[in-house]
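Attaching a single structure in structure tokens format; questions to follow.
Here the complex is missing one protein chain, while the rest keep their positions.
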Amino acid sequence: MAGYFKDIWLGVSTVLIGMHITFKHWFKFKKAVTIQYPHEILEMNERTRAHLFNVADECAVCLQCARACPVDIIDMQGIRADKDEDLGLLPTGKPKRMHLIKFDIDFSKCVYCGLCVEVCDTKSLHWRAPVEPCTFTREEMYKSFATIPPDEVERLIAFDAERKVKKAEEMAAKKAAAAAAKAAKAAKAKAEAEAKPAEAGADAPKAAKSDVGEEKKETPAASDTPEKPGTPDSPDAPENTPKPEPDKS
Amino acid sequence: MSEIREIDIPVGATPQKISQMLENFEDVHGERMVVQMGPQHPATHGVLRVELETDGEMIMKATPHIGYLHRCFEKTCESMTWQQVVAYTDRLDYCSSANNNLGYVLACEKMFGIEVSERVQTIRVLVSELNRLASHFIAIGTYGLDIGAWTPFLYLIQEREHILDLFDRLCGGRLLLNYMRIGGLTHDLPDNWLKEVHEYLSYMEGKLDEVNSLLSYNKIFVERLANVAIISEDMCIKYGLTGPNLRGAGKKWDLRKNEPYCGYETYDFDIPVGDGEVGTIGDCWDRYIVRVKECEQSMRIIKQATERLEKMPGDDVLAAIPKSMTKVAPGEIYFRTEHPKGELGFYIVSNGKKFPWRLKCRAPSFSSLSVMSAVSPGLLIADMVALIGSIDIVLGEVDR
Amino acid sequence: MGLIEGRFEPNIIVTSTDAIFNWARSRSIWPLTFGLACCAIEMMATNASRFDLDRFGIFPRPTPRQSDCLLISGTVTAKMGERLVTLYEQMSEPRYVISMGSCANSGGPYCDHGYHVIKGVDQILPVDVYIPGCPPRPEALIDGFLKLRDLIMKETIAKPSA
Partner (left out) sequence: MTWLDLLIAVACVAGVLGFISVVALVAIWTERKISAHIHDRLGPMETGGFHGWAQTIADMVKLLQKEDIIPDAADKPLFKLAPYIVLSATIASFVVLPFGAHLIGTDLNIGIYYLVAISSLEVAGILMAGWASNNKWALFGGMRSASQMISFEIPIGLSLLIPIMIVGSLSMQDLVGAQAGGFWNWGVFSHLPFAMIAFIVYFWASLAEVNRTPFDLPEGESELVAGFHVEYSGMRFAMFFLAEFANMFLVAGVAVALFLGGWHAPFSFLEISAESNVILHNLVGFFWFASKGMVLLFIQQWLRWTLPRLRVDQLMHVCWKIFLPFSFVNVLIVSLWIVLTQS
């Protein structure tokens, strides 16, 4: 019997204690912790992984971020600048040597892990304050950060292709010369032909090293030819317009 | 569909007794009803499906079905570089990502023989204990929600938001931190961060008492949980239950004390165990209260760690991170840590290449879930909800 | 479809009814209490005191019959996809789908290697709003609901012009 009344007493008292606590919270309702988000915006911290952003002018196009990404969402492409061209300095103090013609991030796949930002030496890839905007379609989440206008990109590609052709011609010429010389001095000419391309490659070893994937076809070569206007009737579409990427799966 | 029949259950009967009782009455029972609980059910903590065979409201058999969140963690990790795997361990038990990170990086460091500085160790302890706090807050809060009390859940989420703010300042992530690296950390502590942790600790003083008087010792809550779904120590060991579930059954087993790692042996804290304060040892309430008490202990560790860090000279947290991990030492390792849900073990095999050759994760929630079908006969549906909440499973970790 | 959609030509009554209905629909979006994975924890945090979705009349309901919006918060596996479609079919019109987080948007971290993960929930359900993030911060989730509100305000019950 005592247990019965004790149970009732415990029930009543604990209910009252609970009601007291909730009442205290209710009564001081002026101090609600709610942040009325669209009206008052929470300040984002420096490190907050909110919105990935790349400053094209500061990007060294080293492709470190693209390699660090666990989901391979960074689609970037660069073209080596001409030797005389001045692209300004990178935040690290070194001169910028690459044109960033393509830097696309598919935010629908981004895992916001921060690995890409960590490896960025120039800090051109960084987090920005407002949270990533919501979209009505998946394609809108595909964002491009390259700032070079499309016709300029076309020109650069054309220029690069031309440079390649030139390089190939040069090589061919050299080879032809070597072949011609071969008749006279067979053994010596052979050694020369081998040494020359190696020298050409040694001019820009870093750029050669960082080229991956689709850029592999372009040969890094130091060409002395001046810039030429791009061909307007180039069949290639501008490279940096956001395009819906077909699902890989 | 069977007719709903009332069965006399003596108050405080153990499940074993009830199932024994039911066996005696087997012949008078009608058809059993099969009820699917989940995958969309507010009480299953995610996408667990439990197939309940019930007689009226009494459960005769419960079969958990998993795999609704199978994300191929182990297989994916075989194609990720050593450092990239950290981002995937975040998503194992998403409530306590720092603890997952810790288990993985410690295993890798041990395998590759990387020594990290004491400061890095202390920061790791601090962050993972903060995350343990956040994880336990969710566990306690959602448990209240399962039992029908909304308010404690919202209060605890509110306290948890402060921890998330600290994390946000620390590494930019709120929920999935991805903060630890093999050999170090991603960022050093921001300015004034330790002061904020101190402020948070003083803010939290008395908050757990409030939760205790609002929820833990509420008569209705106690009645709902005491003597329900008792998992004895013996059973825990048989089914591989670890962490708060094992401690709730009265076993003083905590890897932070028994197999110290990361310098835990130098911290002063206790291991709370279930003592059957309101019912039998190993009932739902014991498992629940162990979590509440662990929060207090975590706060003690956080306090000590913060004080140590304030005295410690700053060093480069990135110093010991290997510059390149394309070629590593081959080897294999099994390393376990004390995760908020139990023992989190990583078995990693390296063949010296860029990627782990094999990565196996011993997930505590998975083992905890296995006990469900053994204890559930004789429970009511409401008790089933209490059981699922008390073993505190996270489906991300169960299915991986 | 609701009770009166697509029966009338657009006229003054229909447009004013539209205004009322769209106001009501957009101000009272009840999502399904349904968490899949990591994003569910963030969804809970958004529903809780700090960000309080209830300010916008967003009030989670446990059953699909009474909810207007399916908030897909997490990784959708092939096994769960079937159930998700069932849940969507059980919802009453007008109904909306929000895809929250990278996993739901496109498979996210599991898009390359997760053989069991549906690469984008738009393959099985018509998605109205995508919220990027992994998991999206509460601000992003609120933004998503506001975007959905904008979307609802453009609806009409009039017959679609042929």
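Going in written order, the chains are labelled A, B and C, and every chain counts its residues from 1.
Heads up, the rule we're going with is that a residue touches a chain if its C-beta (ideal position, glycine included) is under 8 Å from a C-beta of that chain, and two chains touch if they have at least 3 such contacts.
Predicted model, so just to flag it, every value in this text is computed and none were measured.
Within the entire complex, contacts from the absent chain reach the displayed chains A, B, C. Checked against the full complex, the candidates B:60, B:385 or B:398 give a single residue touching the omitted chain, namely B:385. In the complete complex, the hidden chain is touched by one of B:35, B:237, B:271 or B:349, namely B:35. By the touch definition given at the top, chain C reaches the unshown chain through residues 1-4, 20-21, 23-25, 27-28, 33, 48-50, 52, 54-57, 59, 61-63, 65-66, 68, 90, 92-94.
Even with one chain removed from view, chain A keeps its contact list with that chain: residues 4, 8, 15, 18-19, 21-23, 25-26, 29, 31-34, 36.
Taking the whole complex into account, chain B touches the unshown chain at residues 1, 4, 9, 11, 33, 35, 41-43, 57, 144-151, 154-155, 158, 214-215, 218, 220-221, 223-224, 380-383, 385.
The definition used in the following text is that only the chains that are shown with their structure count from here on.
With centres set at the average Cα position, the gap from chain A to chain B is 37 Å.
A straight line joining the Cα centres of chain A and chain C is 31 Å long. Shown for chain B are the residues that touch two or more other chains, namely 87-88, 155, 158, 161, 176.
Counting only residues that touch two or more partner chains, chain A has 33, 70, 111-113.
By the touch criterion given at the top, residues 32-38, 41-42, 50, 70-72, 106-113, 131-138, 140-141, 247-249 of chain A touch chain C in their complex. For chain A in complex with chain B, the residues that touch the partner chain are 7, 10-11, 14-15, 17-18, 21-22, 25, 33, 45-49, 68, 70, 111-115, 118, 127. By the touch criterion stated above, chain B contacts chain A in their complex at residues 80, 83-84, 87-88, 90, 151, 155, 158, 161, 168-173, 176, 178, 186-187, 190, 210, 213-215, 217-220.
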